[in-house]
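Every protein chain of the complex appears in place save one, which is left out.
Moving on to chain A:
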């Protein structure tokens, strides 16, 4: 019975994913095809002047850029199904290896900002909820509402100006120092480069989880078991530690997991401002230069990644729910 349920769950999710992926791929291909940028030009860059017309023809032939769009699409699809994402025009490199390299950088950025936003957001939500109606609560709420309507790039530029330009605490951009061989880049260097973009994403990502946690804390405080806990003499931090923490943590975690998709979008923008060499920067490069294979590759990968994030959130939530229904303490 359990195996049947798990099987059904996996089948349903896989179908949903395949449908979603197909829609995303078609849409992306259509959008890139509409781009007025000549892919050969972006491939050649400055060499455009010195390369002869015949050579250009050959390159176009090699990448198939002059074929009808539909034919190009099916060619890509066929290769994709065989596990081949093709070669990037801009980087002149295998798409899969580009994604691998950029993903490590992006993932570090997202993981760091996701954890920071989670911890900070939960803490702020608890402070606001436990002190509902006070100055602290109103300040935190205001902060969240303002941030929820502030564009990521704006925050990014603001942090950059304050911390890099004025205070000089952090580098202006990139993922590693300029002019240093990659083997000589230290962890401290990497940390310095990642901190500002990660802070940007956290500052924004906090708002959702804070407001959600605040509401949950208020609901819990209003419940009968808190009234009883108060009647037993529990107050303030003891009350939080014994009852509020456990009853608000898991809802907060599952909400935070579900916000992973948004984080992905935010990361693309933040990487732009900080020239942080992750997937976000690569996808913009691909888009600006009509680099179809790279664009498609990143889109497929991103869809997959966000999908996995949401799946994890669901599995986690279901597991906690099941444990609770079975009467096991968490």
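Convention: contacts are C-beta pairs under 8 Å (C-beta built on N, C-alpha and C of every residue); 3 or more make two chains touch, one makes a residue touch a chain; residues count from 1.
What we mean here is this: contacts and distances are computed from a predicted model.
Going by its UniProt record, the hidden chain of the complex is named "Nickel import system ATP-binding protein NikD" among "Hydrogenase-1 operon protein HyaF", "Acetolactate synthase", "Nickel import system ATP-binding protein NikD" or "Amino acid/amide ABC transporter membrane protein 2 (HAAT family)".
Checked against the full complex, the candidates A:35, A:247 or A:310 give a single residue touching the omitted chain, namely A:247.
Among A:229, A:255, A:282 or A:298, the one in contact with the hidden chain is A:229. The chain not displayed touches chain A at residues 223-225, 227-235, 242-243, 246-247, 324-325, 327-330.
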